[in-house]
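Excerpt of the complex: some chains, original placement.
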Amino acid sequence: MIRFECDYAEGALPEILDLLVKTNMEQTPGYSVDVYCDRARQLIKEELQSSDADIHFLVGGTQANKTVIQSVLRAHQGAVAASTGHINTHESGTIEAGGHKVLTIPSDDGKITAQQVKDLLHGHFTDPTMEHTVQPGIVYISNPTENGTMYNKAELEALRAVCDEYDIPLFLDGARMGYGLAAPDNDLTLADYARICNVFYIGATKVGALFGEAVVISDNKLKKDFRYHIKQNGGLLAKGRLLGIQFIGLFDERKLYYKVSQHAIAQAMRIKTAFEEAGCKFRYDSPTNQQFPILPNDIMEKLGEKYAFSFWEKVDENHTCVRFCTSWATDESNVDKLIEDIKAVF
Amino acid sequence: MIRFECDYAEGALPEILDLLVKTNMEQTPGYSVDVYCDRARQLIKEELQSSDADIHFLVGGTQANKTVIQSVLRAHQGAVAASTGHINTHESGTIEAGGHKVLTIPSDDGKITAQQVKDLLHGHFTDPTMEHTVQPGIVYISNPTENGTMYNKAELEALRAVCDEYDIPLFLDGARMGYGLAAPDNDLTLADYARICNVFYIGATKVGALFGEAVVISDNKLKKDFRYHIKQNGGLLAKGRLLGIQFIGLFDERKLYYKVSQHAIAQAMRIKTAFEEAGCKFRYDSPTNQQFPILPNDIMEKLGEKYAFSFWEKVDENHTCVRFCTSWATDESNVDKLIEDIKAVF
């Protein structure tokens, strides 16, 4: 079985494993206050072109989302998100377990607009009985979204402007940020993210590392006591240096974070083209490493004999939307085979 | 200003105040283990035709909803509700503050169907990645709903059947239950509610008392340790007898609970008819004490000079849906005036 079902099917970049092996028997203090974490922070700050962001390393995305939101909100506040947002659909209610409602904005493709957010915020803060409802306290978006779509710079800036108007932070989930940075037509840099978002994170679990998400807090008001929240949410890794070492591997002079992302996108575009040329429609217009072709059911079954991909949703009696993912680890020859088979089955 | 904006604008039935005054200086133990609470429980059990239900008295509806749901759910579970449900829209996120997501089913008129619930439960329990999402753990409905509409007996029984199929309790919010019992075409009795629902409550705050909701737990599995949850949620009233005494006033041989509800419904129907005869459309087809006429904006403003009613929603540029409520306390002569004015302004 050749796996395209997700972007976390393999381990890590060999260069990262090498670093782990090389540093293995060194002794460092725990909990991410070691020299490796410091070095990784320094490298990331260079990418951000910002010397005063706070950077914290967490193990996974659900943990990062919960920790950031928990640290920002007071008890009566909730997190605004697309109805399709990961915190609303695929984190087992961890935001609610922390006491906060997810205030959803309808979205078909994973994106929400500044106008939608403005309407929601305006509606709340002009409601004379507002205290009977949950106060929006943070806006959560992801880029790329869970549906492979992308916000551009202007859209993010518009979202931030609305957030500023209501003094609410903008939080961006970058679990697949690398793939977004490498997407055709992308006009955002890490420095842009740091400037536009009050807080965001750079995902590595899906982009070359064994695990790891680097939370970047640009907004001074959100920096205080963040490590308490990491610990309280079970995210303060004892051997914290493992996170630092991996981010060094991604952001040192080799800039592997960008390179492997480009590889994944190149492979995704090849798959996209193959499906397009076979006459497929797509559920979302994705320039990123997740592709959502709509397949006739018999073709889906035939491809499924050899390739693992994800069921996304039933489109009609005879068609199904599925998800193919590429990643830093995608083997070009496997994509060759897939493309050949696509040509053959249609 | 004559108030029709809600059903809690006045104090309580004079008969209830009399009882409070008469018993005022008696000494009883606190926390609802006194003789008055016991007597009230007995009277309610007679209505329920059930000797083994557990009955607990709480002060208000939000408290009752939170306490019941909190007592039933484990940490990974959520409460299924109509998108319009009170717990989803008007309780400041108290369910989420207790750690639980509200899993909404789209509803326009406040009701959800057995089929909708079945689809949601089936979808969850057949999802191979179900543990990434919130497990439905209770189904919450209200009758009458927040929109004045009513479930009939067959509909409730169908909902319970689906709940039983998935071993999930059915919880019914009866904040306006009295008005439902008095509604034209109602085919439900308190005994039916006790039989069909695993747990429900009989609202008194809006039906003649100063405050008070009687939670009825029919399902043995849900009875254990309920008083801890009342206390933890700040609902164990020190002078608990105040609740017992008020429910005695509603359910003793005078059966005021039913009588005052009939009064409210009679007045609501008069208002309904007046708007109908004036050519108004209604937002919901309500047989209960809440009526939702759609008014031309100029007429709305004119009526608003003399009467308080609630804004419900904008219908179009020129029309607005508003809510008129009657209650146990509605003065017939005020309704006379309103009807006259309706005739005049249209």
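Each chain gets a letter, A and B, in the order it is written, and its residues are counted from 1.
Definition applied: a contact is a pair of C-beta atoms (placed from the backbone, for glycine too) under 8 Å apart; a residue touches a chain by one contact, two chains touch by 3 or more.
Everything quoted here is computed from the prediction, not taken from an experiment.
**Q** Hey, this file places 2 copies; any idea how many the whole complex holds?
**A** Full complex: 4 copies of the single sequence.
FYI, only the chains that are shown with their structure count from here on.
**Q** Just how much do you need to spin subunit A so its Cα atoms sit on those of subunit B, in degrees to the nearest 5?
**A** Here the rotation carrying subunit A onto subunit B measures out at 180 degrees.
**Q** What part of subunit A is in contact with subunit B in the complex they form?
**A** It is residues 75-76, 78, 89-93, 96-102, 129, 131-134 of subunit A that touch subunit B.
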